[in-house]
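Just one protein chain is left out here, and the rest sit where they should.
This part shows chain A:
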Amino acid sequence: MSAHDELQHAHDDHGHDDLGIHATFRGYMTGFVLAVILTVIPFWLVMGHVVKDSAAAAVIILGLAAVQIVVHMIYFLHMNSKSEGGWNMLALVFTIVLVVITLSGSIWIMYHLNHNMMPLMDTSNLP
């Protein structure tokens, strides 16, 4: 019984009714300020026509989006490798793998399919 009490006590030490997260004003504000900065930069780049090259602009936009998603995960969704015994991090990593395969695979395959289908779409090639 004493071991059980000890374990229960360890949980209660987290405070906040054993709900598992530690939200702090400082954490939310850090996340918010970073998110605002990471949102304003890409909008400014595109609306102000700062970067002339479309490909370069696309890479910068996607890079900033990826950083912002990480910021949201850490400061708003309270993700870390310790919460829930690491199980939610495991689920996240698995999902990221599937998302990367879905996105890059679809775009890669369909780009090549489109490319190979092009001559057929040209009516001058038809008999």
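Quick notes on this one:
The rule is short, and it goes like this: contacts are C-beta pairs under 8 Å (C-beta built on N, C-alpha and C of every residue); 3 or more make two chains touch, one makes a residue touch a chain; residues count from 1.
One rule holds for everything that comes next: contacts and distances are computed from a predicted model.
The complex includes a chain that is not drawn, and of the options "Indolepyruvate oxidoreductase subunit IorA", "Cytochrome bo(3) ubiquinol oxidase subunit 3", "Rieske 2Fe-2S domain-containing protein" or "Aspartate carbamoyltransferase" the UniProt name matching it is "Cytochrome bo(3) ubiquinol oxidase subunit 3".
Listed for chain A, the residues touching the missing chain in the whole complex are 1, 3-4, 7, 11, 14, 16-21, 23-25, 28-29, 31-32, 35-36, 39, 42-43, 46-47, 54, 57-58, 61-62, 64-65, 68-69, 72-73, 76-77, 84-85, 87-88, 91-92, 94-95, 98-99, 102-103, 105-107, 110-111.
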